[in-house]
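For this depiction, one protein chain was excluded, whereas all remaining protein chains were kept in their positions.
And now, chain A:
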Amino acid sequence: MLHRSLLAGAVMCLLAGCDLIEFSPNETRTPEAFRNLTQKNLERLQAQPNPTGGDTLRFVFTGDSQRFYSEAEDFVKSVNQQRNIAFVVLAGDVSDFGLVRELRWVHDKLQHLRMPYLTVVGNHDLVANGSGAYQQVYGPLNYTFTYAGTKFVMVDTNGREYGFNGRVPDVGWVQRELREPAPDVKRQIVMSHVAPMSEDFDPKLVDSYVQTLGAAPRLAFELNGHNHDFSIGKPFDNDVTFINSYSFEKRQYVVLTVWGEKEFKLEKVQF
């Protein structure tokens, strides 16, 4: 009977953890394949030798993948043709509406990258239950990793999203992570979504954050997203370089090659 097959289908679907079964678009529930991706990607990264070898690290820098799924496909094709890329960093706004399904749609595309990718949380990722969804799918909002002598400090700077509560970014945490680099750390890179020049950065924390970056012993530059357009400069008088990423929408990304303490080369790639 029709109703029996319907019921059987529904039961099968439930048992198999059917993706169609959705309690709410704002739920944070997601299959295991889409959980703890930061940790999984870091494990993958640590297991792979540095493709350039030696002192040099080469990686792709982009941002704001939000709701640009067709572009994401082409982005993956383009990056996979680049040589000696260790990993990809995505400077926040992975999603547009802060929904768990959007993070999965992005991962569906980016999982076809030949190399691991790492993200930092953006303001759009924090809307509704987005904070829970991001933490479920990717992991902590603040984290660090070291690869090829380079320490990356990934920090949530979306102050406006928290009503400028004076606690985001966690400047004390950034300070501790940058202050005394381990002997194997030749250079430091900070990445966040909102740059301290932005009016969406907590105004109470701009000075202490910028001073913290300026005091870091081996900071190569800070990477940001949010603006959907490329820029590079030293907007504060402490010699810290800020680089802003294109969004996926602009069909361009940046390849960064770093060596020495603060030496770097920047290439823009269209796709």
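Keep this in mind: a residue touches a chain if its C-beta (ideal position, glycine included) is under 8 Å from a C-beta of that chain, and two chains touch if they have at least 3 such contacts; residues count from 1.
Quick note on the criterion: contacts and distances are computed from a predicted model.
Asks: Looking at UniProt, which of "Sugar ABC transporter permease", "sulfate adenylyltransferase", "Opine oxidase subunit A" or "Outer membrane protein beta-barrel domain-containing protein" names the chain we cannot see?
Replies: From the choices "Sugar ABC transporter permease", "sulfate adenylyltransferase", "Opine oxidase subunit A" or "Outer membrane protein beta-barrel domain-containing protein", the unshown chain carries the UniProt name "Outer membrane protein beta-barrel domain-containing protein".
Asks: Based on the whole complex, identify which of A:Leu37, A:Ala72, A:Ala86 or A:Val258 touches the chain you can't see.
Replies: A:Ala72
Asks: Mind pulling the chain A residues that touch the left-out chain?
Replies: On the chain A side, contact with the omitted chain comes from 1-3, 6-7, 10, 13, 18, 20-29, 67-73, 96-99, 101-102, 105, 108, 126-132, 160-161, 163.
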